Every structure is written in C-alpha cells, then in structure tokens.
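With one protein chain held back, the other chains of the complex are shown just where they sit.
What follows is chain A.
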Amino acid sequence: MELQAVLMAAGGGSRMTDLTYNTPKAMLPVGNKPLMWYPLNLLERMGFEEVIVITTKEVQKMMSTDPKMKLDVKMKLDVVCIQEDGDMGTADALRHIQQKIKTDILVVSCDLITDVALHEVVDLFRAHNATLAMLMSKAHEFTETVPGQKGKKKTAEQRDFVGVDQSGKRLLFMANEADLEDGLSIRKSIMRKHPRMHIKTGLVDAHLYCLKKAVVDFLADNKSISSIRGELVPYLVRKQFSKTTNCPKIKDDAEDQNQKKNDGSTNHELLISSRDEPLLQLAQDRSCWNDHRGDMSEAYHGGKLRCYVHIMDEGPCYRVNTLAAYIEANRLAPKLFEEVPVHPSAVISERCQMGSDSYIGAMCQIADKTSIKRSTIGNSTTVKEKVKVANSIIMHGVTIEEGCNIQGSVICSNAVIGRGADLKYCLVGNGQQIEPEAERTNEVIVGADQLMEI
C-alpha cells in the first residue's frame, strides 16, 4: 500500500465559535453537506478506499445519522475517537494512531474544500523521495460581508512566511509571523545552497500533508511536538539544512555515542534509509541529473531530508476556519460540486421566487410569495410566506416566520426567526429565537452562555 489517508476532524473551530459552539466544525453544513464530506469526497475521487478519521464522539454520532455521509461516502471510514476537550494537537493525534500507520500517510484537515489534482502533491512526494510534501494556495480575497464584523477586516493577523527555491517546489523556509519577533533571519548555509529564494506571504496552507512513515515514528519518540502545522512542519523544514543531516557517519567514540543518543531521537527521521540505500545511492551517483546548478555539490546537496510544496495558482482551495471563509465556501462549494439546487424532497410552493444559485436542502417547506436569492437553506427548514432571503446561509431546522427579511446573514440550526423580523448581516446562533418585528443589523446574536469570558 502506498499511502494511508488520515482525516483530522476533531478540531474545535476556535476561530468561529459563534458557529461551532453547538455544532462541531466537522459537521457544519456547507452547501447542505457536512463540512467533512468535502475532503472525504476529494480522497474518494482520487482513489482512496480507506480513511482513518480522527474525531470526537459527538461527531461520530452525528456522522452515523447524517444521510449524506452514509450514502455518498463509499470508502471505509475507520473512526478513532479522542477526547473532545483534551488539548490534543494534530501531531498528538498522529501519535495516538501510530499503531495503525503502516506506510506513508496523507493527512487532511476536515475543513479543506478544494478540487486540486492531488497527484501534483503526491508526485513531488514520490519523485523526490521527500519526507514532507504539502499543498498551499494563493489566498483569495473574501468579498462577502461578514456578519458581526465591525469595521474593516483586520489585516494579516498572523501571516505565514514561506520561502521556496527557484523552481517553486522545494520548501526552504517556513515561519509564522508570531514566531518572528526580531525579524526574519535566514541561515547562511541555506543561502549558500539556494541563492535564490522566493518568500511568499499571501499563501493559505491547505493543511494537506504527505508524510513519510518515519516521521510518525519520530513523533512517537518526540512527545514535545503537538501540532503538525505549528511545530512539525517548521521543524522538518529547518532540519533539511541542519549539519547532522549531511554527516550520517556514526563515530564510535564514547562521548559521541552519548551525544548521538541524545540526537538519535531527534535524528530518527533522518535515518530514513531503505534497505537498499547503497543501491539508491549508486543510482543517484550514476544519474546525470542535478536539482540545482552553479555549485559543486551533488543532487539535493547530499541532504536526505527534503520538503516540498505545491502551490496552487488557480482553482478553489478554502480552509473553512473563519466565518468569512465559511460564508465564501457556502457560496462557491455547491457550484464546484454541481449540487442539485433543489433537493427532491423539498416542498416549494409555485409562487416562490428562487434564484438559480440558491440551494434548498431536504424536506424544506417554502411557502408562497417568498424570494430566495443566492442563499443556502438547510434541511428541514420552514420558510413561511412573504419572506425575503438574500445572500444568506440558513442551516438545518430553522423556522422563519412570515414577512421576515433576511439579508447577508447566517442563521444557525434550530433558530426561530419571529415574524416580520428584519436581519441584515447578522449571525444568529444555534437555537436562538429572534423576537418578531426585530430589526438587527450587523450583530451576532448568541445565547448568554456562549459569550466568551474575557
């Protein structure tokens, strides 16, 4: 077997708590499908037959009852539950399932919506015998107004600085703005080996990683690393150029032995040698190929640890981890997957004006004289007469009474909007009730218990 797929669906959606305090992020409806359906669909389309899903018990319960998950996902899902409130990072989760990992892995996050040709990433992983291959995409501007956001969107909260080489494939440098207090410093050894480096900041990390099995084993030994994106990836990128990688000779001195033991655990993944390492080396020696020109070193500068990145220029690639991204995804995801606009079981009266880019879920009831434009309406939602819904996202089980006017808003599941309410750019939390004739603009309406304590 070549690659095992691992889907990380235990994330809490910490950047959009208004949406996720009641619904786990993995099951948030996007285009009337649960969010985790999208990466699973991507894996299924690529040809995967089994996926290990790391998630919480709540999500597992919801998965088993959700019709979309049951019907559409043909792969075998091996669900591993972890504690919800434990501080398990993604790397911790990998450590947890180390026993199940038999070969190289492809880690995907549940909030990734994309139609990338996965072979681009995996080919980098295969062809260069890389330790890490990841996917990134040019960030798209979010054009929709986000409810509840006061003022301009705060700029670049935490930029990522990504350094790639001339070909744009080899990952040389990766750091988050938060870690660079004094400024961006690049080691001279890297500059000597790769004199031309392109540093990009406008990239979105798709959180899709191909990792060698040895990395998982390394994680098992190094319990200090808890997040793939935050710690493991920068560590691997740094380790490409560390001195020890280029001197794999093990001396027999006693003191060196001790030192090697200390380093041994950290250098574990560096000893990724197949059984026929001398043959591979012979093949590389005899091959007249080099990945760089201009200096005297051999291909890959003799380094055994290599990290590659595939940067998508065009095509959708969204990580639904903020409200803005969620709204954008709702707008675009159904188009991507050619969703049927109206679910067959929805009951829609004839005098309803429905725009062509609206999506109605199962078992909805849309009454007369309603107008639904550019919106997504979830399952089992009731929309009474004379309601105008525009640019909004209505989740499941919502009741909208007569005469409401909802614009640019996000109404979470099981909310009730009283009659005559006028909501513009609001976010109505789960199970909330909006009193009739209410007029709200640009507000986040959540229950008192969900308000964050500062």
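Definition applied: a contact is a pair of C-beta atoms (placed from the backbone, for glycine too) under 8 Å apart; a residue touches a chain by one contact, two chains touch by 3 or more; residues count from 1.
We adopt the following convention: contacts and distances are computed from a predicted model.
Enquirer: Among "Myotubularin related protein 6", "AAA+ ATPase domain", "hydroxymethylglutaryl-CoA lyase" or "Translation initiation factor eIF2B subunit delta", go ahead and choose the protein name stored in UniProt for the chain not displayed.
Expert: Result for the unshown chain: "Translation initiation factor eIF2B subunit delta".
Enquirer: Looking at A:26, A:40 or A:122, which makes contact with the chain not pictured?
Expert: From the options A:26, A:40 or A:122, the contact with the absent chain belongs to A:122.
Enquirer: Among A:145, A:176, A:242 or A:284, which one is in touch with the chain left out?
Expert: A:284
Enquirer: In the complete complex, the non-displayed chain touches which residues of chain A?
Expert: 1-5, 46-49, 106, 117-119, 122-123, 126-129, 274-276, 279-280, 282-290, 293, 296
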